[in-house]
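The structure appears right after this line, and notes come after that.
The other protein chains are all here in position, but one chain of the complex has been omitted.
Let's turn to chain A:
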Amino acid sequence: MATVQPHRVRPGRGTELLLLVPALGIGIAGYVLAGLGATGSVPPHVIAYAVGTTVLALVVHVVLRLRAPWADPVILPIVVALNGIGLTMIYRISIAYAERGRSEAGIADRQLAWTAISVALAIAVLWFLRDHRTLRRYTYTAMVAALVLIVLPLVPGLGQTINGARIWVRVGPVGMQPAEFAKIALAVFFAGYLVTHRDTLALAGKRVLGLQLPRARDLGPIILVWAASLAVLVLQRDLGTSLLFFGLFVAVLYLATERTSWIIIGLVLFVGGAGVAAATFGHVGARFDVWLHALDDEIFSRDPGGSGQLVYGLFGMANGGLFGTGLGQGRPDLVPFSYSDFIVAALGEELGLTGLIAILLLYTILVSRGLRTAIGVRDGFGKLLAGGLSFVVAFQLFVVVGGVTRLIPLTGLTTPFLAYGGSSLVANWIVAALLLRISDEARRPVPAVRAIPTPDIGIPLSAAGRSRPVGGGRSTGRTGTPAAGTPVVVGDAPIRTSTPALDTGPVPDDSPTQHLGADALLQDEPATDEHDTDHRGGETR
């Protein structure tokens, strides 16, 4: 007798267009202010810059209208704003470098070019990847790709050691950091593998000390991939990426198995590993020294492996104080690599604590929209992929900003969307495109034809409808409790033959907890509902 009635969801493209105005405004105004602050005059090419960035953002917006009309309307504006803030700061630092005749003076123009390339690739992802579940077919391809990408810098003649880390690949004039792309491939592999093996991982196996340990043959492949990545990264001295992959691994494993024990095991492994690494590898131990005793004179002036860069970054941030020196008025060029690893310190100096917290809040919203997408999407693979990608963004930011502000040891990663660097920008725009693609799936209302009258299985109305008080609150789309057994047609939900729920597709949703009846019914709840769509899935545990 109960009927699930999706409340009305708007595609959100109008909202997105509206949000793009301030998002673009931040970048353009910042560009002008940086020029005014540093040189006293408006940047000569500001019109071209403004038109260029606006066109890029609008093209993505139009592609979303065509190919992912239900995509989350907040993700793109935030990414545009962050990218704009990054361009502003890189431009501002390039002015300082140009004044002092430094060779890095061209970074601003190159980052602008990378922005265009990133947007183009993000558009390609949105255009050609019509359904994120297609990626599940490439689970093992992704695994191989991730491993190849990780190993690539070690190939003689191809890899390059820059600043002590062998994480670069150079072919002709184009250099890239393959690890940035490996993180996407790994996220796809983890999601694809774990969605298949989640139950065996979660349920089969011994209990030791109250922890449910999985069977080796279930866990084996994934441990192997992760360990291989780790080993190679250790050879490359790329601590940040090792940490990032580890975090991704633990997070996705936890999502798939729903077992807190994974977090505990992960933390134990990590603390142990970090301890062993600090004692074994000189460069890891040095990082710990720098972290704990950054301001000691001896550590400060130690070369190599001193805390100079970190402390200069702290000086910069302290100089900014609460409200910052103003764009163009600080001295971010005094901090080594302030345009890449330490862009957060540069932003902290010129925009102050206020500006830095505003930027962190943008990330908070971005990540929460990504996780909201994961909650909303109906297939397990999509959940794991969206959850994993969102967490990668959050964790990468945590590792970078935590390192720069001395919350955790400094490991050297790029700040997503802000830092200078082609690989990082392209990879993160692709992450954004994937999240947009999955959110389109997550937010698209289930077509009316699915809202079938259900057999009376004795579920009280209050239970089925408990996610929202009947006819109450802000559910403006709801017009009232329909008569029992009456199919409800939601007016503006487009009916598409390729709707995911009908589309058994190439990748069946293999959630083993799926039952007919109550679960099937509840699954049809709209994704935008603020409550679990599959909270009943837990019954099988």
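Everything below uses one rule, namely that a contact is a pair of C-beta atoms (placed from the backbone, for glycine too) under 8 Å apart; a residue touches a chain by one contact, two chains touch by 3 or more; residues count from 1.
Convention: contacts and distances are computed from a predicted model.
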| item | value |
| --- | --- |
| Missing subunit (named according to UniProt) among the choices "Hydrogenase expression protein HypE", "Penicillin-binding protein 2", "Acetoin dehydrogenase complex E1 component beta subunit" or "Protein-arginine kinase" | "Penicillin-binding protein 2" |
| Residue of A:109, A:258 or A:298 in touch with the missing chain, whole complex considered | A:258 |
| Touch criterion as defined above, residue of A:380, A:412 or A:445 at the omitted chain | A:380 |
| Chain not shown: contacting residue from A:343, A:356 or A:446 | A:356 |
| Where the missing chain touches chain A, by residue | 99-100, 251, 254-256, 258, 295, 300, 311, 314-323, 331, 334, 348, 352-353, 356-357, 360, 363-364, 367-368, 371, 374-375, 380, 383-384, 387, 390-391, 394-395, 397-398, 401-402, 405-407, 532-535, 537-538 |
